[in-house]
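Yeah, one chain of the complex is gone here, protein chain that is, but the others are all in their spots.
A and B label the chains in the order they appear, each numbered from 1.
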Amino acid sequence: MSPSPTAAQAGPNLVEVRNLHFSRGKRVIYENVDLNIARGKVTAIMGPSGSGKTTMLRFIGGQLRPDSGKVLVNGQNIPELSRDALFRARAGMGMLFQSGALFTDISVFENVAFPIRAHTRLPEALIRELVLLKLEAVGLRGAAELMPAELSGGMARRAALARAIALDPDMIMYDEPFAGQDPIVMGVLVTLIRTLSEALGLTTVIVSHDIHETLSIADYIYVVADAKVIGEGTPDELRASNSPFVQQFLNGKPDGPVRFQYPAPSYRDEVLGRANQSGGRR
Amino acid sequence: MRMRTIEITVGLFMLAGILALAFLALKVSGLSADGSQPTYRLYAHYQNTGGLAVRAKVTMAGVAIGRVSAIQLDPKTLTAKVTIDIYKSVNQISDDSVASILTAGLLGEQYIGIVPGASDTMLDGSDKHNEIEQTQSALVLEDLIGKFLFNKATADKPAAP
Partner (left out) sequence: MAAVEQVRRLGEGTIEALRSLGAAGVILWQAIVMVPRPRTAVPLLVRQLYSVGVLSLVIIAVSGLFIGLVLGLQGYNILKDYGSESALGTFVAKTLVRELGPVVTALLFAGRAGSALTAEIGLMKATEQLASMEMIGVDPLRRIVAPRFWAGVIAMPVLAVIFSAIGVFGGKLIGVDWLGLYSGSYWGNMQSSMVFDKDILNGIIKSVVFGVAVTWIAVFQGYDCEPTSEGISRATTRTVVYSSLAVLGLDFILTAVMFGGF
């Protein structure tokens, strides 16, 4: 239901990020970063906590403006769009937030219907069919009348997913979809992400730090740390990478380029130095 | 909660507010009384208006017949010029009536009480007939005490030898 790309816009990449700069206060989050999100494929953005992965999604969705650089979605530079143009562009993007973010005061059915009601004037009967269709796709058609408070964590995520695909967007973004879920729910989510991507030809962006799950479904991965892309490639390319940081990250090693010890004076000095200062007291 | 129930309760809520407002308007402030009755204007001059305030009542035989609408210092006579609006339905104020500044109760607000006179000419607000000549100023407490003490002193003094 989003405007279809013109010939000039239809390239291999749905999203192109160029020369992105962004700082928050003194901290530089991104410095001269380039990214490509290929059409119809699953792209993952990974990295340690606090590296600004979710912020990238916010740039694509137009919720944040970078200090400089371009964020092109279907050829349009998102930070420069007018309110109305941004509204239309958002119809083509679905986003699944980390906590699901269902609206707690309305039912699951109403949640999924929300984007449809916001962007279209379809008659009630048609909206009902669409909603039930989306819920069926995620396996929650029977839970349509429940309130979000009555759902388990995994069900809430699936309901939020149904809402994210309500308008048949071209792209769907997942913010830490696997964080803190039990193995069964993880399996369900992995299957859903892969199925939706293939069945609907969705361009998928996943932000995550769950190595195993992400590597099993991603077609291309960017590893972001220290305000830069420090590694990219297909899962196999990354596993074979000779960057020490990528290896530490992928294998979950506690010490490497990202140090284990928080910076502190040498242990010997600290313990013995203190003993000298307090004299014979203890 | 179902939407319908919510709408009904909100409707009742607004109704309760309207009823409370009506209660306040009618029972508490007697709204109908003051209304927009047509009035005519009279004037009265006083040596001392005491605590008389604008919007104070004007009564005759205890019945409200108007309001004080203005109090100013008359620059020519250096007395207080009080403007009174009387309801048009009351037109039996003779031109020799007395308008006194009285106090309601011990602590009460001050108001003007008009005692009708015997004359046949009635005041009606026209240029020749709009002044209440006879006025009695507000009682000033200090003067009262002074008078009282003076009277007491002269009464106690035995006959001069």
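Just so we're on the same page, contacts are C-beta pairs under 8 Å (C-beta built on N, C-alpha and C of every residue); 3 or more make two chains touch, one makes a residue touch a chain.
Source: prediction; values computed, not measured.
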| item | value |
| --- | --- |
| Selected residue (touches chain absent from view) among A:R65, A:H119 or A:R194 | A:H119 |
| Absent-chain contact - pick from A:V33, A:V73, A:A91 or A:L250 | A:A91 |
| Options A:S23, A:Q63, A:S152 or A:N251, residue touching the unrepresented chain | A:Q63 |
| In chain B, positions touching the absent partner | 1, 3, 6-7, 9-10, 12-14, 16-17, 19-21, 23-25, 27-31, 33-34, 53, 55, 57, 64, 105-109 |
| Hidden partner chain, residues of chain A it touches | 61, 63, 86-87, 90-91, 93, 95, 97-99, 101-104, 114-115, 118-119, 160, 163 |
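Simple rule for what comes next: only the chains that are shown with their structure count from here on.
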| item | value |
| --- | --- |
| Chain A and chain B, separation of their C-alpha mean positions in angstrom | 77 |
